[in-house]
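Removed from the display is one protein chain of the complex; every other protein chain stays in position.
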Amino acid sequence: MLYANIETAVIADDSVPWIPFAPYSDTVMVKYFKLDPIRGEVVAMLKAPASTVLPRHYHSGTVIVYTIQGEWKYQEHDWVATPGSIVYETAASSHTPQASDSAGDVVALNIVSGDLVYLDENDKVIAIENWKTALERYLAYCKANGITPRDLTAFK
Amino acid sequence: MLYANIETAVIADDSVPWIPFAPYSDTVMVKYFKLDPIRGEVVAMLKAPASTVLPRHYHSGTVIVYTIQGEWKYQEHDWVATPGSIVYETAASSHTPQASDSAGDVVALNIVSGDLVYLDENDKVIAIENWKTALERYLAYCKANGITPRDLTAFK
Amino acid sequence: MLYANIETAVIADDSVPWIPFAPYSDTVMVKYFKLDPIRGEVVAMLKAPASTVLPRHYHSGTVIVYTIQGEWKYQEHDWVATPGSIVYETAASSHTPQASDSAGDVVALNIVSGDLVYLDENDKVIAIENWKTALERYLAYCKANGITPRDLTAFK
Partner (left out) sequence: MLYANIETAVIADDSVPWIPFAPYSDTVMVKYFKLDPIRGEVVAMLKAPASTVLPRHYHSGTVIVYTIQGEWKYQEHDWVATPGSIVYETAASSHTPQASDSAGDVVALNIVSGDLVYLDENDKVIAIENWKTALERYLAYCKANGITPRDLTAFK
């Protein structure tokens, strides 16, 4: 039974690689910790150079962002996320992330429920990211770099 | 504080209307009970005539379907959902709903987390439904029919 | 990898048994459809004779109740849940369920997140129910009645 293969576990920082967030950027890196194939939750670290602007997007569910380093904002909001802050994003809200020019690389932990939907200026869908595309990116990176992949979709 | 406006409550069957599921269908009807503006959860009843085929789609999160009446299947699966059954859909799985020809109208309760994404035959996004589009459909229907809307986004 | 064992599936009404909700009651019956060993979600049908009063309790997360038959209320609220209604319970709210005297058996679908905590009149914990106690009750019932159990903890 499935429950016999479920238990609390740790994923160490150095047990998962930084991966280029292609095709969206060559300089933004992502590190996946957990890809839930049932609920669609993704736990991932994101690293972006100062001044990076990422495409406007929304999430189908909530997102919790814990900023570790650097400063960033959404162009649609006045607030700035600084180290140690929590950003709580509600379902289907759209925004354009922008790293500050003068606070160094942004490093932030993201707990994402469901799809990340990239939109163009007319609100047309450009691309969708979720646990499946994350898994494909992770497995392709592992294969290309001779890394034995972990099962990031498992809970043990 | 928000918590002072949150409490367990009932939404009676006749307190919310059946609404045509336009522009996807003139004969499929939907009745919204709850539209969660934080997590993106939608609780809705769906009613479709026998033989209805709905477009292929996926959901960004889970879906729980309780079938009350009629029979239906996904063209991609062998099983048939009959009255009293529970279908548990996992995140980002895609499928094409089809009501049986000979078991009458399908009526089913749906608890949906996040986006419903309609796809064409090349997996291109045709349309996205979520708590926001549901709210717009509900408010437009209420306005057109002289109904005072409930706050389906509230928890009280 | 786990994701290869996850897919959308049906649990038919007659594939899972009605089980006495012992030790809380001999006349209340429960039918489990899904017991999520990761998130702790329980999908279950409950059947209670007219006039049944169940102990006061709260849930650690949300509960969605769809009433199929009969009428019931919480002694702490004025509203009555009638067939076709949705009750949406918010986290950590406590209440005492009571089936109406004159509307027959109550049958209701429950989607429960996390623990169900029974309290005495001084708010002391009497008992806790969750996916684990539900699984034990289901497996014990199957064993005692010569039924081969399904894996209600799996998503396939």
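Chains here go by letter, A, B and C, matching the order in which they are written, and residues are numbered from 1 within each.
Just so it is clear, contacts are C-beta pairs under 8 Å (C-beta built on N, C-alpha and C of every residue); 3 or more make two chains touch, one makes a residue touch a chain.
Here the structure is a predicted model, which is why all the values come from computation and not from measurement.
Within the full complex, the chain left out of the display is in contact with A, B, C. Hidden from this view is one chain, which touches subunit B at 1-3, 5-6, 35-39, 131, 135, 151, 153-155. In the full complex, subunit C contacts the hidden chain through residues 36-40, 60-62, 90-92, 113-115, 117, 125, 128, 130-132.
The set of subunit A residues touching the chain not shown comprises 6-14, 33-34, 43, 64, 66, 68, 74, 77, 79-90, 93, 95, 109, 111, 155.
Basically, only the chains that are shown with their structure count from here on.
Distance from the subunit B centre to the subunit C centre is 23 Å, each centre being the mean of its Cα atoms. Distance between chain centres (mean CA atoms), subunit A to subunit C: 35 Å. Put simply, the C-alpha centre of subunit A and that of subunit B have 28 angstrom between them. The residues of subunit C that reach two or more other chains are 6, 155, listed in rising order.
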